[in-house]
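Following: one structure in structure tokens, then a few remarks.
A single protein chain has been removed from this complex, and every other one stays in its place.
As written, the chains take the letters A and B, and residue 1 is the first residue of each chain.
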Amino acid sequence: MTGIQIIFIIVAVVTLGAGLMSVITRNLVHAALWLVLALLGVAIFFVLLNASFLAVAQVVIYIGAIAILMIFTIMLTRRVAVGSADSQLNANWGWAAFIAVALFAGLVWLLSGWNGFNITAQQMSPRTDTIRQLGTALVSPSAYVIPFEVASILLLAALVGAIVVAWDRKS
Amino acid sequence: MLNDWLFIGVFLVLAPVFPLLALVIPRIIAPRKPSPLKNQTYECGIETVGESWVQFRIQYYIFALVFLVFDVELVFLFPWAIAFEQLPIFAVLEGVLFVLILIVGLVYAWRKGALEWV
Partner (left out) sequence: MGDPVTAISQWLESLFLGWGLAPGWVAIIQAFIGVVAIATFVLLVDILLVWVERKVVARFQDRLGPNRLGPFGLIQPLADVIKLLIKEDITPIGADRIVYNLAPIMALATVLLLWAVVPLAPTIVGTDLNVGVLYIVAIGALGTLGIIMAGWASNNKYALLGAFRTVAQMVSYEVPMVIAIMVPVILAGSMGINTIVFSQSPVWYVVTAPMAALIVLISAIAELGRAPFDLAEAESEIVAGFHIEYTGMKFGLFYAGELLHALTMGGIIASLFLGGWRGPGAETYPILGVFYFFLKSFFLYWVIMWVKYSLPRIRIDHMLNFNWKFLTPLSLVVLLVTAVLHKLLVGLPDWQYVIGMLLANVILFWGTLYVLRRYARTERVQVAEPMPVAVPPAAPMSSSQS
């Protein structure tokens, strides 16, 4: 077992555990903090895959913006969920569990036919600058320029939608 | 490149150790005499009324939301910035267009009054 595999297993266990804790803990703020740990674990996976840009982007966007937005949202509520005695399950838990299991089974079925598990990735030469290649590809007409600009429009739409929904002058 | 991250990884593990050490020493040498009065929440001398979980205004949420959109867009721009030297002029203008769309969003939020702290 190589060092990277050991790190991978440790990080995977921590990430899964944190994800589980964020679902089962009763305290909403604790749930958000567990989620942050899980997201950090995903960032470390990106590092292990040699994708440094994705790793830092993961931390900047998911921890720096989305987790903070979540905590702000929790704070907007009245103290609803700290130590409340209600059950954490609602009436539809059976259906939700069924869909989750079905999705997982589907994924396993899909991946069982895939032969990518045994292939070792090619060694990258240390001089390859993947971020520069990504930057060139994002704006080159033969690659991803349309998705790039569409992403911008999409984000604009998200901003407009968010303001329309959250910012109602009349209320 | 993983070697670069090895350093960061070791740092990530070790960085909390230093402040932790600074917290362990007082555990040993500092006095500990908690009393209900001493452990009261500080509120300028009077007793606390109600819960500390005060309801926050929607404004914080709006600003975090606007920030989120900007954050995502800016992260998209960084690869463009790195590849800048090699890009032909029209590719540069595509990045400019990206930023202009971002500005449209800012102007919209501004005109709509979402950036107002009232």
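General observations
Here is the rule we go by: contacts are C-beta pairs under 8 Å (C-beta built on N, C-alpha and C of every residue); 3 or more make two chains touch, one makes a residue touch a chain.
Small disclaimer: the values here were computed from a predicted structure and weren't measured.
For the chain excluded from display, the touched partners among the shown chains of the whole complex are A, B. Interface note: of A:18, A:36, A:139 or A:163, the residue touching the hidden chain in the full complex is A:36.
Touching residues on chain A toward the chain that is not drawn are 3, 29-30, 33, 36, 52-53, 55-57, 59-60, 63-65, 67-68, 71-72, 75, 129, 131-132.
Looking at chain B, the residues touching the absent chain are 1, 3-12, 14-16, 18-20, 22-23, 25-27, 29-34, 36, 38-44, 48, 52-54, 56, 60, 63-64, 66-67, 70-71, 74-75, 77-78, 81-85, 87, 89, 92, 95-96, 99, 102-103, 106, 109-110, 115-118.
Criterion: only the chains that are shown with their structure count from here on.
Between chain A and chain B the centroid-to-centroid distance comes to 17 Å (mean Cα coordinates, whole Å). Chain contact summary for the complex, chain A toward chain B: residues 4, 7, 44, 47-48, 50, 52-53, 57, 60-61, 64-66, 68-69, 72-73, 75-79, 82, 124, 126, 129, 131-136, 138-140, 145, 148-149, 151-153, 155-156, 158-160, 162-163, 166-167, 169.
Within the complex formed with chain A, the chain B residues making contact are 1-2, 4-5, 9, 51, 53, 55-56, 58, 60-62, 64-69, 71-73, 75-76, 78-84, 86-87, 91-92, 94-95, 97-98, 101-102, 104-105, 108-109, 112-114.
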